[in-house]
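FYI, not all chains are in this one, though none of them got moved.
By letter and in written order, the chains are A and B; residue numbering begins at 1 in each of them.
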């Protein structure tokens, strides 16, 4: 999945850890990611957390589709900061999965808190 | 604000309409915005909606900071689609503002529904 993910590559996402229902990823804030306040655009942090959510929720073989996500931005991010997103599964039934993603900076401070819900389709990923 | 917003420029956002508590913007989905499924990354739609939210919530002169946002992605987006985000104010008290952003495609179908809450600081924007 990730090899074809153009936007994740633009973000510069590195996958640090994968597991069943889990994903840990990392990236660095670049100048082209900032908003009018000189700090990372909220969309960057969301996209980053959303990627960890997608990796975690698709990790069990069933194609999963995001149905609702929310994010609280708790701390501003400057250019050059390295951020880490850790996605974990909170609940997983046959059809619905709930995931939590915490984004932290290098000082381990919480930068954003993300919650995502997926609908788990009956389609399986191809395992190569 | 927008002139310094590097990421909004990368997205290619055009501002169609501005008003008090309102913003209408437009952009086109490009190949570098897609995810592993060949459709626009959820982060792109969020970033787009979040921009309309920022324009609308900062339109009254008081600097406003996002405290919580949520988005439902209701329809997949392909490369080349032109999308429009319309942000409107739902509630605005002295300290808190609530905004709704609807993202539609060219067929006027709803692509995403976004809700955002801001804390309204006491700082004023410079009016040039």
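We take it that contacts are C-beta pairs under 8 Å (C-beta built on N, C-alpha and C of every residue); 3 or more make two chains touch, one makes a residue touch a chain.
Since this is a predicted model, take the numbers as computed values, not measurements.
Counting every copy of the one repeated chain, the full complex in this structure comes to 4, with 2 of them shown.
Methods note: only the chains that are shown with their structure count from here on.
Chain geometry summary: the mean Cα position of chain A and that of chain B are 19 Å apart.
The part of chain A that touches chain B in the complex is made up of residues 1-8, 10-11, 31-38, 41-44, 46-48, 50-51, 54, 66-73.
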